[in-house]
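Here the complex is missing one protein chain, while the rest keep their positions.
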Amino acid sequence: MNTATITSINEETGAVERHKIPQVLLDDLLPKRLTTSGKLWMYFLLTVMAIGAYAYFTQLKNGLVVTDMRDYASWGIYISNFVFFVAISLVGSLISAVLKLTDVKWRTPLVRISEIIAVASITFAALIIIVDMGRPDRFWHLFVYGRIQSPIMWDVIVITTYFTISILLLYIPLLPDLAICRDKLTGAAKWKRWCYKFFALNWKNTPRQYKIVNDSIKVLAVLIIPLALSIHTVTSWLFATTFRVGWDSSNFGPYFVAGAFMAGAAAVTAIMYVVREHYNLQKYITDKHFDHMGKLLVLLSLIYLYFNVNEYLVPGYKMKEVEGDQLKSLFTGNYAPMFWSVQILGLAIPVIILLFKKGRRPIPIFIISIVVVIGAWFKRLLIVTPTLLHPFIPMQNVPESWHHYVPTWQEWAITSASLAGVFFIIQIFIRLFPVISIWEMAEETETEAK
Amino acid sequence: MKNKLKYIFIVLIGITAFGFQKIYADGDTKTAPEIKVTDATLKLSFDTTGGKHIIATVNAKDPSGAVVPVKDVTIAVFIKKSFGMLPVTGDNMVTDETGTVTVNLPKNMPGDKDNMINFSSKVDGDPKVGDLEATGNINWGTPAKIENNLNKRALWAARANAPISLVIAANLIITLVWGTIIYILFKLITINRLGKNENTI
Partner (left out) sequence: MEIPKNATRRKFLKTGLVAGALVAGGTLGASELISAIDSKPTGNKIKLLSPDGKIVEVDASVISPSVAGFLVSNHNVRQGVPGKKFVMVIDLSKCKNARKCHKACSKMHYLPENRSYIKVNKMQDSPEASPYWMPTPCFHCDNPPCVKVCPVGATFKLSDGIVGIDNARCIGCRFCMVACPYNARVFNWGEEMFHLSPEEKNAIKPHEACGSHVVGTVEKCDFCPQKTGDNKLPDCVEACPNGVFYFGDEVEDVISNGDETLQLSKVLRDKAGYRFMEDLGTKPRVYYLPPVDRQFPFTETKQTSK
């Protein structure tokens, strides 16, 4: 019973074939203990999260007055961070659904990483929106008094659904691997062994079990694509359904979705580099993968660039009164340094570098991906804040500080803690479960051997 | 029933204590060969000949005790509303020889729920007749359009009144997607059951 096997059905003969999983796969891919640097990283994340928790405590005690949000800039980095997390979470559907349905073979080692990134970031998207609420104690009002007319309600529904499907898309392909963990990691702590056994759902490699898993993944992969589109489209509607300058755009849905795919692809590229280097997975996550992801990132960046041109050129051509002021603040005003850094460093230059084969080698693409992700974060700040500081009736008779939005330490601490939280979930997951699907890799080597 | 009545009038009379004592106070009234009057009354009546009119009439008793109309009394007529008295007379409307002032009903003036309009007329510190006040109401109001659109289905309505298309679309999508999710969850139970029952090779 201790020999790990996988089952496959020969497509021509219909015969059930059973293969032993190569020992090398098990050695390489079964979860490993934390190294010293891994432990330090965990402590660091926990410290950041503790500071964020303290900051949130002060916010709960005193109200949102601890932030720099006021009556005009009434949404701040909590909301832009929320949009960022929703955007990142779209990568799950990109890798595990879009690439699956388009039959991209090289995706296998990336599926689980991207799915865990999706689950972690959608979790913190939901948490950060509670942080943004003035009355988090009334969160239950959403379920008791919810109005279907409100885009926030749509967002609540669609995020809950996306979260559930992402969990399923993470969990179902994990079943055979959980069984391998159950059977192989007999030396693990008792609670872990109990977890593996419980969550493996009596997995016994039977052909019917495999069929259910494969069918379910297919169904979910089809289902998650419209959901991924709607989760970010609905998030864009939180802005586009208002009259505000810069948000009042019918372009916003696809603009957000395009940006999300780009940011998500960059995030998964960056994280897969760290995972590969830290766990010595060069055999599985090869330079070829970075090359492919680089090409994909170029494509997604160009699509996003196209939407950016639409989003800024069209209103910029017309220069309506208040919208013009807002655009000027971005193009030449006080937001210009951030705006042009984001557009040039976070969008234009990555496209140029990634067009070259050398630019798609692991280290350059890792650095570029990080820049793209940081740019994506600030891009969302640029979408939220300058608009709110350009109301139709000019701001008058308000304290000078209300004319600007400079996040306070509490906002930065809570935002950093949410980012740390995402990394923390990813780290915990990698510590407990195989970060690359063992059974799918075995299947792949099997197919290649033929 | 009320409509069949040609005239409806309710007349209230106000006579001030000082009103009739002030007459001929100064010499400048010499030009007006007026007689001292007492017991002045102000009356509001309504007339529909050639349009709807409100007629305010001032009468008083002359020294002989006969009731006579009083000329040149400034009268203001108002419509009483929640937040104020809407003047319907122009500036300095004074009574003619018949002691009356006639004003037209303002266009499209709504009444209360029975289409009643409450009028009030006032004589304020007139040298001859002092302060007088009369009120009256008549169902000349254009029907007030109180539309309670709170019961309409709209995006801004309460959740019970959400647009029906939105409710259907939302429920349809939620049912389809969550139906699939529940189906998948049942499949997981099947996996568990298969593992219990089927023997591995």
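We call the chains A and B, going by the order they appear; numbering starts again at 1 in every chain.
Quick note on the criterion: a contact is a pair of C-beta atoms (placed from the backbone, for glycine too) under 8 Å apart; a residue touches a chain by one contact, two chains touch by 3 or more.
Predicted model, so just to flag it, every value in this text is computed and none were measured.
Touch, as defined at the top, links the missing chain to these shown chains in the whole complex: A, B. Interface note for the absent chain: among A:Tyr54, A:Tyr72 or A:Trp412, the touching residue is A:Tyr72. Of the candidate positions B:Leu155, B:Leu172 or B:Ile189, contact with the unshown chain belongs to B:Leu155. For chain A, the list of residues touching the undisplayed chain reads 62-67, 69-72, 74-75, 132-135, 138-139, 141-142, 145-147, 149-153, 156, 238-239, 241-244, 388, 391-394, 396-400.
Residues 78-79, 81-87, 106-110, 113, 144-146, 148-150, 155-159 of chain B touch the missing chain (whole complex, contact as defined above).
The rule is simple: only the chains that are shown with their structure count from here on.
For chain B in complex with chain A, the touching residues are 155-159, 162-163, 166-167, 170, 174, 177-178, 180-181, 183-184, 187-188, 190-196, 198, 200-201. Those residues of chain A lying in contact with chain B across their complex are 1, 18, 145-149, 154, 157, 161, 164-165, 168, 172, 175, 201-206, 208-209, 212-213, 215-216, 219-220, 223, 227.
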